[in-house]
Structures are given as structure tokens and as C-alpha cells.
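Just one protein chain is left out here, and the rest sit where they should.
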Amino acid sequence: MAWTREDMAARAALELQDGFYVNLGIGIPTLVANYIPDGMSVTLQSENGMLGMGPFPFEGEADADLINAGKQTITELAQSSYFSSSDSFAMIRGGHINLSILGGMQVAENGDLANWMVPGKMVKGMGGAMDLVAGVRRVVVVMDHCEKTGAPKVLKRCNLPLTGAGVVDLLITDLGVFEIDRKVGGMRLTALATGVSLDEITAKTEADFIVAL
Amino acid sequence: MAWTREDMAARAALELQDGFYVNLGIGIPTLVANYIPDGMSVTLQSENGMLGMGPFPFEGEADADLINAGKQTITELAQSSYFSSSDSFAMIRGGHINLSILGGMQVAENGDLANWMVPGKMVKGMGGAMDLVAGVRRVVVVMDHCEKTGAPKVLKRCNLPLTGAGVVDLLITDLGVFEIDRKVGGMRLTALATGVSLDEITAKTEADFIVAL
Amino acid sequence: MVQKVHADADAALAGLLFDGMTVMAGGFGLCGIPENLIAAMRLAGVRDLTVVSNNCGIDGFGLGILLESGQIKKMISSYVGENKLFEKLYLSGELELEFNPQGTLAERIRAGGAGIPAFFTKTGVGTLVSEGKEIRNFDGDDYVMERGLVADLSIIKAWKGDHEGNLIYRKTARNFNPMMATAGKACVVEVEHLVEPGQLDPDHIHTPGIYVDRIIAGARFEKRIERVTTRPRDTAPAKDAV
Partner (left out) sequence: MVQKVHADADAALAGLLFDGMTVMAGGFGLCGIPENLIAAMRLAGVRDLTVVSNNCGIDGFGLGILLESGQIKKMISSYVGENKLFEKLYLSGELELEFNPQGTLAERIRAGGAGIPAFFTKTGVGTLVSEGKEIRNFDGDDYVMERGLVADLSIIKAWKGDHEGNLIYRKTARNFNPMMATAGKACVVEVEHLVEPGQLDPDHIHTPGIYVDRIIAGARFEKRIERVTTRPRDTAPAKDAV
């Protein structure tokens, strides 16, 4: 047993607070929007230049001028605003976004994150990921705990090229939750996924961590 | 005899070209707007955040939200646009303004300009003058040739604190017109004011200059 | 639900003021200044302020009233020529003053809000402004390094604002307000028209609500004009461009 994608998204949603401005990455992070508690006001930023992302449009109502950073068609809300890419990343770099939730390939115990390139494979580019992890106040990574091959992804040091050095505050995997002190370094295991034992997660984690369940 | 303020403004207006975007300083430079030839399109920038300055409002129609950099009430034109101070000076610093015409206290033969402070006197501040002379493509200074005391203002080196070093392209005084090569340094006298002799202007100028009448 | 709308200027500033703080105040001259919030700061009596503002109001209005009450320790400005009290306090040593070129001041504030700790500009090279600062040559020209600027609080004036803090400025009253809104650890805004979300076109918003912590409908806008300059009705407009 372990957490599903939906479970991980639901866990990540616990990081939201009323009034937060949040940037969600592609994949599991996108699902977090479905778990915003009723009555909580969370504004979603899309780094291509929008605050206040609304739901997908109804069939037949897609607007070519209104897409999110994943290039999907979206809609606007009453409180939405649009701005340029430089204004959008000024907002991100300037520390005005409360929370960024994004996917990862590898996370290290010092808070390093790799999620943009695998040497030898075609590199698509980092897009806005480096800016988000460097600028957003709190960075949450959601990813599978291991490769499909079983190789660990929660490491002492990343061996893939970094997206950011010492940038991750919280790591949510299908096996559990780790807090990371990105200033001093050091991981603390704070939750186990349903049906996952401490032995299992320890066996599947290369990084050192303190158990703080 | 010598040129009047109006004569100097008219001479400065010869520097205008169709399609130019121009920033005019306070004083004589402001008068240049009255000498824009018919049929020539010149857009005036006000560094507090406006392109396309219109004339003063009719009596009773002044708008507190619409002033120029001299804090006078003005009006807008059909092609006007407004922007922030950072956008305005991005425009200036980025070299997008064709011409700046401003007043001076001292100009040196190397193109140095002093026009913002006199040590020992209360200093009001440089406002946007340093940005304008550093960023605008062509800088024209219009000023009296001498102090009221008769002391020269066209100097080998400025003795007042500079507004910009090597920034002046053209100097128009009540006695004549000098071109300045601001890269290599060096002044060329290209015109004498009505009734002014070469002897008179030479006597009243400390700077070295080549005569190119 | 986080409530950004506050009842009045006093309520909007409550808990945000402390002696020795740095405050950015929007406006150019008296145009686009947060006059209600300035008045509330005077009443609150907070002292030893470092104020970042292009100008310092006039005697008896705008930031001038904080000069009168002796609440300002230091000004960071580009031009202060409109204010006799300023001159007196400065010459007597009661007031510190740091002059920045207007464009450098604007860009320093923009940089502060945008997470840029320093940038290079040609403005001021070879003048007093660049003394003691790093000079560096890029592609044959010299530039001076200037630092980003942030404040504990920014006080902002907009024309319209909604409950989410989205703002629209009017004409040249925009000036320093949009950058300052991004560079304060807290940002309080007064607007002439407070509207419901959805009443501002998302394409027309100048300052997105993310930058605004608290917003009020200003109780009273005097909107004084420093230099009313007009022309008679019979003037041909074409030759009167300013």
C-alpha cells in the first residue's frame, strides 16, 4: 500500500492557508486545486501571466488567448488579473507567492531539487521552475518515492542537474512526508502513507532523516 | 544684441524631426513646443509618466490627476498614454526618446553638464535630469552664455557638480550654437546669434572651440 | 476569508506602524499621494521615519505634515524643492536626505519588489551619485551598480480598487504607486472608488491584488494642485502644447 496521486494531492492541500497565492506545477500539483477546502480563499497564479485562474472552460468555449502555464485552456474569475511575463516573474522572484507545489525527479536531504533534465536525454527546458523554486516563499515537492526501477529518488545528494540548490521545504511522496530545513539541511519524516512502515520507507530512502512521526 | 529666450527656443526647435519623441525640460525648453512646424508630428514625453502631452487645460478644467514633470496641469491628446515612473524611466534609460532639450548652469567642452546643484546653496535635487542626459539619444542644452555677473558658463571643465559626464550634443546659448563631440570631446561653433561677433563670443567663452560657421 | 477591506485609514494602519520604520509613499508632487493614510500616520504619531518618496509634499499638505510634526528622520527622494520647511530642517541638521536620480529611485523600488538586489545603470556615472559605488564597464560604456530598495510599509493611492486589492490608477497619478505597492513588506492602499471583484476589467488592472494587504475607500480627497496652469478659451490649441 501507499498513497495514490489523489492522496498525495490531498496531503499537499493541507499546506494551503486562507488568503494564499499559490503556483501549482503540472501533474499531481494540478490536482491540489480540487482539494481546496470550502470557504478557503486561495488564488492560483499561472506564471505565463495571470492571477486568479478559473476552471477549464465548458466544451466549445475555449479561448486561444486564455491558457495556463501547462498550455491548457482555462477561464477567468471575478478577481482575475493579467500581466506580462516580466511582471509575473517579478512577482515570483520578489517572494510575493506564498506557496509553490511542483513535481520532482530527485530531492536531496539538503533541500536540493532536480526536476528539469536528464543528461543524455533530450532536454525540454526548465521553463519557470528555476524561478519558482528560487523565489517562492515555501516550496513543496510532490513525487513518487522511487523510480519505476526501484532506484531511490530521495537522496543524500542529487546526481541529476539541479533546478535549485537548497530550495525544498516539504517533500510529499507516495510513501510519506518529509520536512526539510533548507538553511541548515536535514530531513525529518513527519508522516507515513497509509499502510507504509518505517522499515519500508527507510529501506527505500537514500537520504538520512530524523523520524518525527 | 543677442538671442532672446524665444529665439533660443526657435533655434532649438530646428533639432526636431517628424516622428520624434521628445522630452522638454522646464524654462526655455518648454517654449520649444510653440515652435513645432506645422505638419510635423512630435510627441512630448513627461517623465512623471505620460507620452503625448497636450496643451494647458482651459480655465476651470484643470485635473489634479494630470500634470507634467514641472507639476503644471496639462491635457491629454488622442494618442496619449500613461505609465508608471519605472516604465517612464525604462523608456528614457533604454534610449527610446529621440531628443531631450534642457537647461544648464555650466557646459564644458568635453560635453559635461552641470545643472542641478550649487554647493553651499540648498539643493532641491536632480529630479529626472541625470536619467535624461544619460539615456536620451541626443541631448540639447539651452542656457544663457554667461552668468549675470558676466562669469563664463561655457567652460573647459565644469566646476559645479555634474549632472552627467560627456552627455551634451548641442549647446544653444543667447550668443550662438556649439556642436559637441561627446565621445572625443571638442566644441565647434556653428552659428552666431543675431548681432553677435566672433570676437564677442570668443571673449565670453572659456572653453576652446573650433570655428565652423 | 481574509478580509483586505478596512473601515478607515486608522484601522488599515493598525499594527503596522513602529518607530524607526521605513515607509514608501506614492505620488509625484501632490499628484497621486495617499493623503488619507498620510493624515492617519500623523495622528498615529509614529516617529523616526525613513520615507521613500519622490518628493516631500508642500508646506502643510502631503508628506509636509509629517515634516511639521517632526516624524520624519530621513528622506530618500529625487526632488524636494517645493517645501520651505524641508529646507529649514535640512539645513539645521534635523533631517537627513538622500538624493537619487528619479529613474534610479523608480528602478531601485521596482527591483526591490522584483527580487533583484542590484542592477547597473548609466545614470549618474561620473557624478556625485556614483561616488563610493561600483563602476563597471559593459560593452564599452561605464555603468554604476545600484541596489534594490524595500520598505516596511508602502502607502499607495489608486483611483479604483476592488475587494481583492486589484488596482487601477488614473492618468499621471499612477507615477510611483505601482512599484511601491510591490516593495513594501506590507502595502496599504486608499482608493477613490472601492468596487466589487468583477467590476474591473482583468486586462486593465495595473496592480494585481497579490501586492495589496489592506485597502480603504479614502474618507476625503482634497487632491490639491500645486501649479494650476491654464489657457484662455480663445487660444488656438495647436501651438500651446507644453
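Per-chain numbering from 1; labels A, B and C assigned in written order.
Going forward, a residue touches a chain if its C-beta (ideal position, glycine included) is under 8 Å from a C-beta of that chain, and two chains touch if they have at least 3 such contacts.
All figures in this text were calculated on a predicted structure; none of them were measured in a lab.
**Q** Looking at C:Glu82, C:Glu107, C:Glu190 or C:Glu226, which makes contact with the chain not pictured?
**A** Here the residue in touch with the unshown chain is C:Glu107.
**Q** For the chain not shown, which residue from B:Trp3, B:Phe56, B:Tyr82 or B:Trp116 touches it across the whole complex?
**A** Missing-chain contact among the listed residues: B:Tyr82.
**Q** With the missing chain put back, which residues of chain B would touch it? List them for me.
**A** Counting only chain B, the missing chain is touched by 18-19, 21, 39-41, 43, 45, 51-52, 76-83, 89-97, 135.
**Q** In the complete complex, which positions of chain A touch the hidden chain?
**A** Residues of chain A in contact with the hidden chain: 24, 30, 33-34, 36, 38, 44, 46-50, 53-68, 70-74, 76, 82-86, 88-90, 92-93, 112, 122-131, 134-135, 161-166.
**Q** So that we can see where the missing chain sits, which residues of chain C does it touch?
**A** 107, 111, 114-122, 136, 138-139, 141, 143, 147, 168-171, 174, 201-204
One rule holds for everything that comes next: only the chains that are shown with their structure count from here on.
**Q** Fewest touch steps from chain B to chain C?
**A** 1
**Q** Find me the chain with the mean Cα position closest to the mean of all the protein Cα atoms on display.
**A** Ranked by how close its C-alpha centre lies to the overall one, first comes C.
**Q** Could you tell me which two chains share the largest number of C-beta contact pairs?
**A** If you count contacting C-beta pairs, the leading pair is B-C.
**Q** Among the chains, which one keeps its Cα centre farthest from the Cα centre of chain C?
**A** A
**Q** Taking each chain's centre as the mean of its CA atoms, how far is chain A from chain B in angstrom?
**A** 54
**Q** Where does chain C touch two or more other chains at once, residue-wise?
**A** 110
**Q** Out of chain B, which residues touch more than one other chain, so two or more?
**A** none
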